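Okay, so here's the structure we're looking at.
Note that one protein chain is taken out, while the other chains of the complex remain in position.
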């Protein structure tokens, strides 16, 4: 059964890690909001004696890292799943998923936890992006008769 | 066949409700934009004799609720699907999907339709978030050999 294939298990495992990673971004944002007492909504500022402020640079940095995840990870979930449907070697697919996930976590660290000079974030962005484009090309050439 | 399993049908049903819910957020935003005649693009303002304004508080509130959906619901789609792959009791999984969906709808109502003081939105956010983290932990411990 497909669920027994190592590459599928690996896909499920790393996709779920990435799902939890997205949820953690909201916790990171909340932590900065509470530390600096800046909120996006009146009712949140009321509760915490903070202020409403929509352009705090530290909050916005974490929010950009969060949005960057939303621009990338859902596409990975789709492209990763369909890449498996092209029948790649199991160990190669697992390696791609592993490197993708590690790079996206590093991306968040150098973007929003401990900002580093470029090209740190550039590399951590380009590697997973390249993996997705590679998988996309493989899928499209495999299923091109479906055009 | 897996499609006959009650928990899978429930997953499909509630995931689709959530998909439609996201589409409705765009309709809510448009309604506020037309009522207040504030738009994000020149060409939209031209058509409706409105103005371009990117910081209207009522529009931004609906947009934050919309973005909050994008930060949560795609992760639910993935974590919910893979949670089923861990073989949970069908009625328990169905209950989680149902509570998740209801809470996310309530979240939008108390955020953007009829804003309420905290902790209304806090509860409506934390319950589905906790469900996702719970499912995530279950998936990861089930598939941990795939690391």
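The first chain written gets the first letter, and so on, giving A and B; residue counts start at 1 in each chain.
In the analysis below, a residue touches a chain if its C-beta (ideal position, glycine included) is under 8 Å from a C-beta of that chain, and two chains touch if they have at least 3 such contacts.
Just so we're clear, the structure is a prediction, and the values are computed from it rather than from any experiment.
**Student:** Quick one: say which of A:23, A:59 or A:79 touches the chain that got left out.
**Tutor:** Spelled out, the listed residue whose C-beta touches the missing chain is A:79.
**Student:** Any idea which of B:10, B:68 or B:129 touches the chain not displayed?
**Tutor:** The one listed residue touching the chain not shown is B:10.
**Student:** Which residues does subunit A use to touch the chain missing from this display?
**Tutor:** Subunit A touches the chain not shown through residues 55, 60-61, 64, 70-72, 74-75, 78-79, 82, 85, 115-119, 121, 129, 132-133, 136, 139-140, 143-147.
**Student:** Go through subunit B and note every residue touching the omitted chain.
**Tutor:** 3, 6, 9-10, 12-20, 22-23, 25-26, 40-41, 43-44, 46-47, 54, 66, 70, 73-74, 77, 94
FYI, only the chains that are shown with their structure count from here on.
**Student:** Just the number, please: Cα centre separation of subunit A and subunit B in whole Å.
**Tutor:** 18
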